[in-house]
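Every protein chain of the complex appears in place save one, which is left out.
A and B are the chain letters, set down in written order, and residue numbers restart from 1 in every chain.
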Amino acid sequence: MSTFILKRLSYTVFVLFGLSILIFVIARVLPGDPARLALGPRAPDWAVENLRQQLHLNEPLYIQYFYWVRDAVSGRLGESLVTRRDVMTDVLEFLPATLELITLSAILVVVLAIPIGMLAGRRANSWFDNVVRVLSYVGVAVPAFVVAIIFLLVFGFMLNIAPSIGRLSPSIVAPPTVTGFLTIDSLISGNMPAFYDAIVHLILPGLALALGPIAQEARITRSSVVENLNKDYILSTVSHGVPERLLTLKYLMRPSLIPTVSVMGLDISSLIANAFLVELIYNWPGISRYGITAMLRKDLNAIVAVVMIAGIIFAIANIVVDLIVAYLDPRIRYVERAA
Amino acid sequence: MAEQLLDVKDLHVNFKVYEGLLRVLNGVYLSVGAKEKVGIIGESGCGKTTTMKTIMRILAANAIVASGTIAYKGIDVLNLGRQEQMRLHRTSMSMIFQDPTAALNPVFKIGEQLEDIVRYSEFTSKAPSKQEVRTKAVELLKNAALPEPERILDSYPFQLSGGMRQRVCIAMSLASAKDLLIADEPGTSLDVTIEDQIMRLLKQIVEERGLSVILISHSIGAVKGFVTKLYVMYAGTMVEEAPTEELFSNPVHPYTQNLLKAVPKLSGGGVPEGIAGRIPSYLTITDGCRFASRCRSAKERCHTDAPPAFDIGNGHRVACFLYGDT
Partner (left out) sequence: MKQAVIRKGPDFRKSWHKFSKNYLSAVGLGVVALVAVVAIFAPYIAPYPTHAGFFVDYPEAHESPNWLHIFGTDQFGRDVLTRIMFGFRYSLMMAVVVLSLVVPAGVVLGLVAGYYKGSKVEMVIMRAADIFLAVPPLVLALSICSVLTPSVFNAMMAVSLMWWPWYTRLVYSISSSLRNEAFVQAAEIAGASPFHMIFREILPNCLGPILTKMTLDAGWVILIGASLSFVGLGAQPPTPDLGTMVSDGASFLPEQWWISIFPALTIVLIILGFNLLGDGVRDMFAAESV
């Protein structure tokens, strides 16, 4: 099992390095002078030239890459053109908000999609199943930003149930920062009003992000359950008189979850990607919104940092998903060991 | 005739599919007495497994039992409630599936699966301790002639050989089979030598415990040394029923005759003959005798009316108009 993890880790590191090269090359493709951009059009030429030397911009590309990696690993990600601060500072400030949002969405996906899918599969062709099938089919086709806008319209404006902007209402006192997750921080400091307020603000964007994956996972779970219900090993378990609850929650669930969890990786990818749009719509102060601003303003250092962070989050999520699948399906673990 | 352990009468089972209705079982009948060993032979797809699944009430969701009765120990199985059914499954009847690899849940250890079955089958009155359950599980594996039962309990199905998996399935059935054991082609997916071992094991178990058996098989040889009464099935119909000796010495249904002729013999010459044609499609099947399209002796009537089972004495019945008229 540990060789499995090690292999995955080294492979991930390799891929992330490749990604860094890719994004680095892309960033340097932009015509125009980063030093000039940083100092502005009115700075004297000698100042610009000095900065160019400092940023190693006159050296060949691979040397620049080397300097960049060295700096990045020690936490120096350059300065943001937009905020005029260290990109690292910006990242530390904005990343937790996005992580909190994505984590909540992921939790929503698991907690909603799996039971719905299993129930629909168990009661195949009932009215419940038919409703689930139609809704999930449509749900997959609706892009996250459309959902976000519709939610905003319906819940935010028309019904005025959930607030639509930001992480906390202006009247609530924010808890001291420990993790950056408003929910956890307010629980730690015992600030219950802040906790509820944070949750309420998280719901609309979280649900908007989660709806597509919920539909997808519910579909997969449902069809997996329907397929497995007819498998001999389930029929055999039934024929031995094992009680229904045990059958469903243990013997049916585990094999049915394997395809579901396997797809989770892709769904997390879409959570990360769609966060860019949803954060924009809800004005959520997260790293994705920061990233979009950076992209619109061609803030290269920030763009590179944001893409790498997205890649790292995605990679970690994939490893976790793979571990869970390996736990569910022993065949994978043992084949790895034999190989 | 003493009350039969299992009495199936006039069973009609259909399956609803996208294209229409598959009329699979067409008036199937079957009876098994206490400690009686009964065999069913027939081609793939003729409905043997479907019949067994109907008896065990584990049919697919799109199956419809159109008519017929199944009486087990006098109880009407088809209209039984869920709880009652489960009780029967746990304490009385049990089935060994055709493919042991498919019959074992691939993501759980053998021990978990077996112990859960044991927990609900063996200990009906009080809740057992973990140790008791495990001991019983080991005992069952030993009864199925498995070496190193402890190691097997901790293994996953894919780590065992085909023969071992089949024995595990047998062990599982032993937990709940007190009266009736259904064995669906127990050796088909295994090597011939392993198949032989398995059949011997089954024979021994059945003798020791005085079980009734329904043995389904492709292999005429396996069936011959094992069962006392044989049914021949074709396209969802019971075409012939007879005590084993009688069937082999005096097969009367045209299908049975062809079937027995198709088995290669070690002694006696000739290349075995096949039977021309194929099993008809259950979707478009007609009301007449289902073998009529392949039967050399088919008459006018055979294509329009389905023959009932005619009794020709000696416990021998045949569904063919050659042997009777209604």
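Simple rule for what comes next: a contact is a pair of C-beta atoms (placed from the backbone, for glycine too) under 8 Å apart; a residue touches a chain by one contact, two chains touch by 3 or more.
Since we're looking at a predicted model, the values are computed, not measured.
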Chains shown that the absent chain touches, full complex: A
Which residue of A:Leu9, A:Ile26, A:Ala47 or A:Leu92 touches the chain not shown here: A:Ile26
Residue numbers in subunit A that touch the chain omitted from display: 14-16, 18-19, 22-23, 26-27, 29-30, 137-138, 140-143, 145-146, 149-150, 152-153, 157-158, 269-270, 272-274, 276-277, 280-281, 291-292, 294-296, 298, 300, 303, 306-307, 310-311, 314-315
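Just so we're on the same page, only the chains that are shown with their structure count from here on.
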Subunit A and subunit B, separation of their C-alpha mean positions in angstrom: 52
Subunit A partner contacts - residues on subunit B that touch it in the complex: 53, 56, 58, 60-61, 82, 86-91, 94-95, 97-99, 102-108, 113, 116-117, 120-121, 156, 158-159, 169, 172-173, 175-176
Subunit A residues touching subunit B - in the complex, by the definition given at the top: 124-125, 229-244, 246, 250-251, 254-255, 258, 328-331, 334
